[in-house]
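Of the protein chains in this complex, all but one are displayed in their positions.
What follows is subunit A.
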Amino acid sequence: MADFEGNNRETLEDDFCLLEDSDLEGDVDERFYELPILSPKAKAKIPVDYNKALKYVDRKEAGLEDVLRDHALHLLPAKTLFRFKTVSRRWDHWISSPLFAHRQTTYFKNVSGLFCQVADHSPSFISFNQDAYGMPDPSLSFFPEPVKVRSSCNGLVCCQGIEDDTYYICSPVTKEWKKLPRPNLYHGAKAAVVLAFEPYVLNFNESYELVCAVTFPDYPVVYFEIYSSRSSSWRVSDTICYELDGSGLHDGGYYMKGVVYWESSSGVILAFGLRDEQYGFLPLPANDEEYGNGALAMKHGELCYIQPRYQDNVCTINIHGNMDMSLKSVINLPYDAGSTFGVCRALGFINGDILILGLGTRVVSYHVKEQKVELISQHEGGACTRYIPYVNSLVSLRHPLIRDKGLIV
């Protein structure tokens, strides 16, 4: 099957060796979809003439461009890739392939920037690297109505209509969007919503889930209603949480490794596992004054909580981790961040080394190892601004094999 060519090539090479066409010029290159050509000579000789076999392996030596295509291209972000379509026609062909888009979505998972929105104004995008990360329409004006950005995961973004609370899922890079059906329960505008999207290499049909912790005004219960893209429908989970007053759930949860997390003003983190649909609690290190300033993040594959502490005009960042959210490390900001800018919010943690902080109206990045602060953006808004981390992937909402080839899988 052509779509497994990438994987097939590697395993076939173990037994045989490939003869590549030396003539690479000409029209749009279809090699990406072709089956590899096998050399009958190499087949027979191993193990006796192993040196000859090795010679064949050397002679087929892939050029740098081919190695890059197979191993490096899918590590690049969307904006860079769209720009590289003009490198050559072959690059355009590789990059435009829907299977490549799927591959890039699976491998490229770096947080590329923040969607930023003040109240009900249009969203905007703060890019961490303007040359590499971006999208055609950062204000998401391709929606039929004004929207509020609620959650994002690996390139997919969930928005909610401001007028009528309809949920939408979109891919900002491709400008594709999908309107979700109405949920069974009434969510209102404040439901704690988390988008869970985990792309897998062999799962070509990008499936995601929208997990909503739904609360009711007078009852201390939390229901979990989940939209699954596989069934295209909503379902209320059998698991109900009676232990928590849901009204204090912080907008903007966090998804990691199959579990959805929400901060609650009652001093706990509510965790909901998607596989078994069981919930649990983690202690929340923030106290009342600091509630809302911290953020959940991932450090070296583990969940951690970043809590800025502001004492005596000095701002320090506490990193909490493990199951008990105990204090693991403290980072001292090199300058007096708090008093100058008012409020210090943690917005994210990239690659375990770069802290993203909101200081007043500014967004800065702090490289922990190099102890370097960089200003990323300065804009209107402040404590009321919502920031949603976004990954610049090529994810497409359409089935990759259906779009151009007319196959049904």
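Assorted remarks:
To be clear about the criterion, a contact is a pair of C-beta atoms (placed from the backbone, for glycine too) under 8 Å apart; a residue touches a chain by one contact, two chains touch by 3 or more; residues count from 1.
Simple rule for what comes next: contacts and distances are computed from a predicted model.
Comparing "NADH-ubiquinone oxidoreductase chain 6", "Proteasome subunit beta", "Presenilin" or "SKP1-like protein 1A" against the UniProt entry of the hidden chain yields the protein name "SKP1-like protein 1A".
In the complete assembly, the contact with the undisplayed chain comes from A:Gly134, out of A:Gly113, A:Gly134, A:Gly348 or A:Pro389. Across A:Ala72, A:Ala189, A:Leu327 or A:Leu375, the single residue that touches the chain missing here is A:Ala72. Although one chain is not drawn, its touching partners on subunit A can still be listed: residues 14, 25, 46-47, 50-51, 53-55, 57-58, 61-62, 64-65, 67-68, 71-72, 75-77, 79-80, 82-92, 129-132, 134-137, 300.
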